[in-house]
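Working notes for the structure below.
With one protein chain withheld, the remaining protein chains of the complex are depicted in position.
Up next is chain A:
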């Protein structure tokens, strides 16, 4: 996690480029899985003051920070967890899983028009997962994805 001597504009921490000139709690939200609240909690845990910028942190503080971050479920681990949850819902045949597979909203929103966010995002993981098809688990999920509607007739 060594920082170059010249004041560079980005800091590379655990595979994510963080902007050096930003306040720490803001910069931390660049991680997938860390929002403003979690970022503030981390800062107070490590006793960084509110306006402390990332460039002002010392080497040991950065080490502490990366220590805390590496214990959290963030970035790819979290994404994988989310995907696994959706695939599981799909696999056991729940309504939520079905809505994900269809790319429609999950929480009972109207779909007469709009539903743009869901159409953009839902089901992406299932499709991505199905193209990989590495494990038996994936293959099973793939089979279910191909026939999302014929499921009740099966058993």
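As a convention for this text, a residue touches a chain if its C-beta (ideal position, glycine included) is under 8 Å from a C-beta of that chain, and two chains touch if they have at least 3 such contacts; residues count from 1.
The rule is simple: contacts and distances are computed from a predicted model.
Peer 1: Tell me the UniProt protein name of the chain this structure doesn't show, selecting from "DNA-directed RNA polymerase III subunit RPC6", "V-type proton ATPase subunit a", "Small ribosomal subunit protein uS19m" or "Chromatin-remodeling complex subunit ies6".
Peer 2: In UniProt, the chain excluded from the picture bears the name "Small ribosomal subunit protein uS19m".
Peer 1: Would you write out the residues of chain A that touch the absent chain, in ascending order?
Peer 2: Spelled out for chain A, the touching residues are 88, 91-96, 98, 102, 149, 152, 155.
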